[in-house]
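Quick one: structure below, then a few questions.
Just one protein chain is left out here, and the rest sit where they should.
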Amino acid sequence: MNRLEVEFLGVKFPNPIVTASGTFNFGREYAHLYPLAKLGAITTKGVSPRPITGAPTPRITETPMGMLNAIGLENKGVDAYVADELPWLKEQGARVIVNVFGDEPAHFAAVATKVSPYADLIEVNLSCPNVHGGNLPFAHDPQAAAVVLRAVKDATDRPVLAKLSPNGPILPVAAALEEAGVDGFSLINTLLGMRMDLDRKRPVLGNRQGGLSGPAIKPVAVRLVYELFRNTDLPILGMGGVTTGEDALELALAGARLVAVGTATFADPYAPLRIAAEVDRLLAGRGETWLDWVGAAHTPN
Amino acid sequence: MNRLEVEFLGVKFPNPIVTASGTFNFGREYAHLYPLAKLGAITTKGVSPRPITGAPTPRITETPMGMLNAIGLENKGVDAYVADELPWLKEQGARVIVNVFGDEPAHFAAVATKVSPYADLIEVNLSCPNVHGGNLPFAHDPQAAAVVLRAVKDATDRPVLAKLSPNGPILPVAAALEEAGVDGFSLINTLLGMRMDLDRKRPVLGNRQGGLSGPAIKPVAVRLVYELFRNTDLPILGMGGVTTGEDALELALAGARLVAVGTATFADPYAPLRIAAEVDRLLAGRGETWLDWVGAAHTPN
Amino acid sequence: MTPQSLEVNAERPRWDDHELLLSENRPLGPHHLLRFEAPTLASRFRPGQFLNLNVPGHVLRRPLAVLRQEGDDLELVITPFGPGTRDLVNLPPGTRLRALAPLGNGFPAPEEDVALVSGGAGVAALLMTAAAALKSGRRVHVFHGAPGDEDVELIKASYGELGLEVEYYSEDGSYGRAGLPTAGLERLLADGVAVGVYSVGPYGLMRAAALLALEYDRPAYVSLDVHMACGVGACLSCAVLTKSGQKHACVDGPVFAAEEVVW
Partner (left out) sequence: MTPQSLEVNAERPRWDDHELLLSENRPLGPHHLLRFEAPTLASRFRPGQFLNLNVPGHVLRRPLAVLRQEGDDLELVITPFGPGTRDLVNLPPGTRLRALAPLGNGFPAPEEDVALVSGGAGVAALLMTAAAALKSGRRVHVFHGAPGDEDVELIKASYGELGLEVEYYSEDGSYGRAGLPTAGLERLLADGVAVGVYSVGPYGLMRAAALLALEYDRPAYVSLDVHMACGVGACLSCAVLTKSGQKHACVDGPVFAAEEVVW
């Protein structure tokens, strides 16, 4: 019996633990350690219409049980990934969630169309700034987010997840996206944060502020997944600070059907597989399956 | 020379490190360890018009480098504190910041009037739910927050700080408060979070969700103080995860003129004094004063 | 209500932050016995009091009962449960920790013979009461319960050292008598033996022991296990509902009279 198997928007995942966007690139760096097909899925680095150089360094710094990153969305652009990386990744037998973004709705759509042949799911990163909307991120503007979502839905036949940001209220955005036809949600993206360099009396990061990830934000992730689950019937890919099997089960209880592991992979490249094995062991000890846990904190005792 | 001395809204503080509301009660529990007058100031537990029993237990739980609390605003009510605690506290020679809240503007005002004789500053906790405004906290409704603030300003001759919440955008609220005549800001209150109990398949806390505090949230605090400082000329009392003198200096660089220490006091009751001493040592090594650091990350290099 | 202030309860010993040096850490079945050198705390603990111990890498301290104190030595029994206690039982001797201590009210001194009803590490909170009762010539009846035989070593290293005989109950019948230790207590009370009842263990066990004692009109005391942050009355996290209003376990407890608790 496979306790971990889970279906999500019509796609079968051998286990619910996937990599988080931006923390596993396109998988090539880790492919010599284990077959990528053993992962629940790989979420790719965010892909934009054209190459982006990214932010000035330092791009990362550590904080108590967390890290800040300001990579600045560096990527080679969709054409390079469609040429070099995505076909290779599908050949590995991996399930692939392609993370896409742009600076206006048509750009999101163009990327989605090009990556669709290689994508099991499309994840739309709404945390990027809306250049025509006063640079407020799409994620905090329900109407702008809905327009992006509709454009992406029209551009692909793959199920589309909207990735929500914890830096503003999520429920109004989620409602607008649901109305616009989104298939599911992923959350949380990073919390905005900052660290100061006492020697230079300046922010450490080249970009001044960055996104906080890692165990420090896990309680925020559990809460937001829990709140979203009470307000939607669509499936949820949860993430934020997951480092152990117990963390993954916390997110499952809150309502996550799939769980992504990001920051933990930097300290332990085997983390996604280790966490899946830990979950399997915890479930085996109770004779339960993953699906017995998804959203279970909401059911009457 | 006293490197740490700082004036804040007309009040002189021997050092900039104060206790955070709700983490030091009214000081009595710690008064046998050191004279309370040695602290920069004491911020009291939140005071409401009538006694509040608080939330069901468990009321606290730990998270990675943080903790969640859902005390539920337990307090004896303003009359008991004015009778038993505040006169005693002033007798100790301590500077006192009284944290006040209510469920409507007139209640905030009534508390402010009663505590004013014992308060050097009044701190208005806007994170409590607005019972007549759909339970959205005042902190996330600029107009409701402004009404509270005006009521409190009319009810006291003491300088009034508005305590901001990181669970929604702060700049619109800060602008409305400034318009309403607030004298300064304090931030951040806790981030909403949740932890699951895997045995019970339920949230750990009796109240399900709670407020995240401690080192985990420090990067969020530094960022929000930094952003607020760029948008206001009013003085800022910064807090969030401060555990060392270096942490206090990070908040100073971002723009905090006073710094509160909360969660750190649970693990080390001497924390506020230790942190002030650490700051003093770091400043002494550079021949600088606290005021050289306040907002220094914003000045051209 | 906020906790009674120190002024009001003058006989409560003043706590401070003390340094402890871990000198020994040995497993007792699933539990661990940690021995510390704590010279500044010598003879400071009354039976049933506790300390709030820091754990490196953790934001909060952990409340723990004191099993035994002899001169500078102080012993704790810790059952690994969550991240903090798991880290504590893995610390190597030589580690320096800090503890807020002594904390809490402790058990009242026994005025007659006593019956102890314990489960798991609850033994730690009861052993000093057992020793005090023996010293003042009282008889001590001990009923201990566990899921199986896992507490045998713990019993030997605690009650055993005092020469006490323990009526051991295992739920699965693998050691001692099958069933719950309240069965032993009930027999004793039904026999009309006049004892004060002291119980520390899982909530259900303490509740059952307390209700039995009340039924037989015997005085009973329990030590309530409430999540704590500060341990000293400042954070109001450890609320306990009693018949005389809301109290706080760290300063008004952790010991409560059975008839005071709203069960």
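Every chain is named by a letter (A, B and C) in the order it is written, and numbering of its residues begins at 1.
Throughout what follows, a residue touches a chain if its C-beta (ideal position, glycine included) is under 8 Å from a C-beta of that chain, and two chains touch if they have at least 3 such contacts.
Only a predicted model underlies this, so the values are computations on that prediction, with no experimental measurement involved.
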item	value
Listed residues A:G66, A:P105, A:P203 or A:P219, member touching the removed chain	A:G66
Residue among A:E7, A:E179 or A:D268 that touches the chain left out of view	A:D268
Missing-partner contacts on chain A, residue numbers	22-25, 28-33, 45, 51, 53-54, 57-62, 65-67, 69, 71, 74-76, 84, 214-215, 263, 265-270
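One rule holds for everything that comes next: only the chains that are shown with their structure count from here on.
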item	value
Farthest chain (mean CA position) relative to chain C	A
Chain with minimal offset from the mean of all protein Cα atoms	B
Between chain A and chain B, centroid-to-centroid distance (C-alpha), Å	34
Inter-chain centre distance, chain B versus chain C - centres from mean C-alpha coordinates, in Å	36
For chain C, residues that touch 2 or more chains besides their own	none
Two or more partner chains touched - positions in chain B	65-66, 214-215
